[in-house]
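Only one protein chain is missing from this complex, and each of the others stays in its spot.
Labels run A, B and C following the written order; every chain starts at residue 1.
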Amino acid sequence: MGGKYKTPMLDELEKGPWPSFVTEIKKAAKRTEMADDELGQVEKSYVTKRGYWKHGGIVGVLGYGGGVIGRYSSLPNEFPGIAHFHTVRLNQPSGFFYTAEALKMIMDIWDKYGSGLTNMHGSTGDLVLLGTTTENLEVLFAEYSSRGWDLGGSGSAMRTPSCCVGQARCEWACIDTMAICNEVTQYYQDQLHRPSFPYKFKIKVAGCACDCVAAIARADLSIIGTWKDNIRIDQAEVKKYADGGMNIQAEIVEMCPTACMSYDGKTLKVNDAQCSRCMHCIAKMTKALKQGKVKGASILVGSKAPIVVGSLLSWVVVPFMELEAPFDNLKDLADKMIEWWDDNAKPRERIGELIEVKGMRPFLEAIEMPPVPQQVKYPRKDPFFFWSESDFN
Amino acid sequence: MGGKYKTPMLDELEKGPWPSFVTEIKKAAKRTEMADDELGQVEKSYVTKRGYWKHGGIVGVLGYGGGVIGRYSSLPNEFPGIAHFHTVRLNQPSGFFYTAEALKMIMDIWDKYGSGLTNMHGSTGDLVLLGTTTENLEVLFAEYSSRGWDLGGSGSAMRTPSCCVGQARCEWACIDTMAICNEVTQYYQDQLHRPSFPYKFKIKVAGCACDCVAAIARADLSIIGTWKDNIRIDQAEVKKYADGGMNIQAEIVEMCPTACMSYDGKTLKVNDAQCSRCMHCIAKMTKALKQGKVKGASILVGSKAPIVVGSLLSWVVVPFMELEAPFDNLKDLADKMIEWWDDNAKPRERIGELIEVKGMRPFLEAIEMPPVPQQVKYPRKDPFFFWSESDFN
Amino acid sequence: MSLPERQTDIGPPHYEKFLPPVIKKNYGKWAHHEVLSGGTMVHVAESGDKLYTVRVASPRILSTDTIREICEMAEKYSDGYLRFTTRNNVEFLLSDQSKMAPLLAELKDKKYSVGGIGPRISNIVHTQGWVHCHSACTDASGIVKSVMDELHDYFTTKTLPNKVRLAVACCVNMCGAVHCSDIAVVAIHRKVPVIDHETVGKMCEIPTTVSSCPTSAIRPNPKTKSITINEEKCMYCGNCFTVCPPIEIHNPQQDGVAIVVGGKVGSLRTDPKFSKLAIPYIENEPPRWPKVVAAIKNILDVYAANAKKHERVGEWIERVGWEDFFKLTGIPFTFQHIDDFTFMRDTLRNSAAFKY
Partner (left out) sequence: MSLPERQTDIGPPHYEKFLPPVIKKNYGKWAHHEVLSGGTMVHVAESGDKLYTVRVASPRILSTDTIREICEMAEKYSDGYLRFTTRNNVEFLLSDQSKMAPLLAELKDKKYSVGGIGPRISNIVHTQGWVHCHSACTDASGIVKSVMDELHDYFTTKTLPNKVRLAVACCVNMCGAVHCSDIAVVAIHRKVPVIDHETVGKMCEIPTTVSSCPTSAIRPNPKTKSITINEEKCMYCGNCFTVCPPIEIHNPQQDGVAIVVGGKVGSLRTDPKFSKLAIPYIENEPPRWPKVVAAIKNILDVYAANAKKHERVGEWIERVGWEDFFKLTGIPFTFQHIDDFTFMRDTLRNSAAFKY
């Protein structure tokens, strides 16, 4: 099989040092007509500068409302192999850890029923299997689920949670990101597989303010590790950095956003009361500086892509929360958020958008959080504000 | 006359070192029933915690649509002296300069026809005469105008322009604020006296970025002096500041917003290419630092109080413009702005609000200004933007 | 007595008529200045000429008597020349240094306050209040007097890290410069307006009234030929009342003031800033508003103790963070502080780094 099409445009993209997706498609095209026709259609797109995909219809597996994105070529006669070309979202293990054995099993099944192409991983976090037909869906699902692999989310549902590598490898993880991610994924299985929300709801967990999973920018519920007590300093290691050529004054002290550090050429000091726990100094001097020991997470809410009211970053709602397995406090909180959102949102309204419409107060009241200064960059400016009867007592 | 009322509440406000407005009202109350009844009514307000003024009716002088704010007590039987209590706005001379002679003349006439109370000055800039009757308006106007004093603005009109003291006394005035203010006041006499705009339009002129007339915060058209070339440094004077105890590093160099200054204990240097002309260093070291010699103004547009879409600060539209008498370029520009606003605004819509509704582009096109980076703090974030046919050529 | 002949559209007299000779001569040619005391300064021209300024407090509401008194002092000491500042102080403009001491003596004698120059508190920008405006929900002059009595030393002698600009607005129209002041007072309502349906029907244009409401809280009520207000949506701006007086927004028991902080207008060091809400409500307590005075004093003291030299109130707060502002001042943080007006988006914290 393979080689049905001449692809002079795409061939250009096999040149150069970066690994080529064209090479990948060609590899699969040697084995599946799907991948071969995909190659042909993409080549055509490169010539005409437009895509040839129809809107997805609703396809899926029995009892589930999501996990599969229906996709059909708009040129099924020209490219019959991709008349159906649905993607299957397999829920990745937290932290994207695999064994070769498990991965090969996944690939074997995929070669049997799909295009032989994958996305490792989708932007939300799923292991995306790229291209199969409607009739293969049930079989695929049976094969995978019987081996312990389930589908991820799509549609107006809980979406597949994801997280940074966290305590598995990182010295800065203030929370067990992978355990949290796994726990909420399990806890919300029903909501993940049966879309019943006003719109999508995403959860991402980062172990510290570096936010290696971009939680603050692309999760309705962003959980970010932090600490409360003092930074621990090993002055001997500070000296080693200085000896190693680091300009501690310029690179660390002057870049501290709160100007709470000082260095006299010997001792590095932090005025912890002023520290905002931004992670800069710790990240750049990992051997010398350690976070405090009272660890937990900040809970932020609302980020999303720009469609249609403009992109949002998540907002702080709970500045600090201890998070220990089984994370019931977190699940409670998320439940309250979702319930309020579900009760109040219009269709296709994300939780951040709803908060903008309703204001923070009803949201905070719903999740039973008092107002605290950490929730704002600065207080309101204009003198137009509401009073409730409860404020008068 | 005077002393009709017991004013125990207001009497409290005659105590203490700050000059007392109550004492002022009492002084006038010795001579006019108006001021005496005013005293009585204000005392009543102090007791009941509410005002007793009706909405202003439309009153004024023949041929003018503004300059007088009609005001009537809602308790005319109780306080007959202030049944009418209109204010008259006399257009102040630029810079609020007076001779004792001129002021006394103004007071003499006011004592004849009004309450004997004034506001020196109103927030917009007018010399406000506080309290007279409808029947006295024409007489007052004849008396004042025959002596060279005219009314200021009110209503949906050009409002009385005002300015900082500028070159009359200040070493930092990059433009002749008083001449500009006087010129635009004269140029817009018709629009000032005959409300024909969608809403109020205010002009304020400050000689430099200190903005001693708060132009950027409360003028539809804010004119702020600036310069383009290099800051001039007198190192001998720098030394004197240092010798005098100034911590140049902390107070000047580290407070420079662009970090473009350096000081080695001897020589103070400015990297002018990076300087934003914020005025900090010059203001704090006036003997040592002088602005460059290529002077002019930045033109900003749109500030206003919060009613009803939230307060606005003026936005930069023309970063630099030379301004020499008779300031035709400025008048042209203002004309274009006003024309666009007049053509497009709804009633009670300020020019800043209109720009928000229509976008900057039509406004800049109307005033024939190209887009430049100085107009924005930062470019747009979301990928939703318009294209005109003209952009495709 | 026949009227003198009226003239129209002549505009104000040209300022040149009122400039002292030393200013005319050195106009645009000033070299530098020096602050001599809390209320005096000298400007030196390139020519070497000097202009001495003596600044005097004014309650802004001035009787003709007081103005005449001031004029007489001007005639005695400054050749009759004087001016007012953009913050409503009076300035005597002296070219003769030897007249300064006697002027200051007479001012002291007559109990004028000399001050407001340099890193101090100057006059409070304020507006009409109960003295003249139908819209007022507090009195401006009374608050100003009470606050300035308390802070008087900061006007005359004591210094602060930088200028501190105070303002009072007697309603949310904010005729004063409250929205960009270091510390300011703005009067607010807290209750939905009470409607006199009969009068509304007669006196007001319903569509104008409906559209006056920024939050769309008002709907026409064809039955009563009046309007109804949605209590959930009204944020007491009073705009409907301005357009239609029978919609009574005043509520003496519930009206009061809010304190806002951290604004500025100059572009020195940092961009001009809007004032932000510090205290959402303090009741009206005429005649001397003790809680308002104490609140302002507290904020000022904390600023004075914590800011760096040259830092304005807003610059200090932005450096230490609003978390610290609330902690240091002990002001409680409430739901009202969290913006829910149109532009709340950028006021909410979208960062994992903050203080406790």
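Assume a residue touches a chain if its C-beta (ideal position, glycine included) is under 8 Å from a C-beta of that chain, and two chains touch if they have at least 3 such contacts.
Being a predicted model, the structure only gives us computed values, none of them experimental.
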| item | value |
| --- | --- |
| Omitted chain's touching partners, listed by label | A, B, C |
| Residue among A:A157, A:M178 or A:I367 that touches the chain left out of view | A:M178 |
| Candidate in contact with the missing chain, chosen from B:G3, B:G57 or B:G359 | B:G359 |
| Absent chain, residues of chain B that touch it | 208-209, 211, 216, 224, 226, 228, 257-259, 273-279, 298, 300, 303, 310, 312-316, 319-320, 356, 359-361, 364, 371-388, 391 |
| Sites on chain A contacted by the missing partner chain, in the whole complex | 9-10, 12-13, 15-25, 27-28, 35, 38, 41-42, 45-56, 63-64, 71, 85, 87, 90-104, 107-108, 110-111, 116-121, 123, 130-131, 138-139, 141-143, 145-150, 162, 164-165, 167-171, 173, 176, 178, 182, 185-186, 189-190, 192-193, 209-218, 224, 250-251, 255-257, 278-280, 283-284, 286-287, 305-311, 313, 377 |
| Missing-partner contacts on chain C, residue numbers | 267-268, 271-272, 343, 345-346, 350-353 |
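Note that in this section only the chains that are shown with their structure count from here on.
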| item | value |
| --- | --- |
| Gap in Å, rounded to a whole number, between the CA centres of chain C and chain A | 49 |
| Computed distance of Cα centres, chain C from chain B, in Å | 12 |
| Distance between the centres, which are taken as Cα means, of chain B and chain A, whole angstrom | 51 |
| Per-residue multi-chain contacts in chain B, two or more chains | 306, 310-311 |
| For chain C, residues that touch 2 or more chains besides their own | 172, 174, 179, 214, 237, 274, 341 |
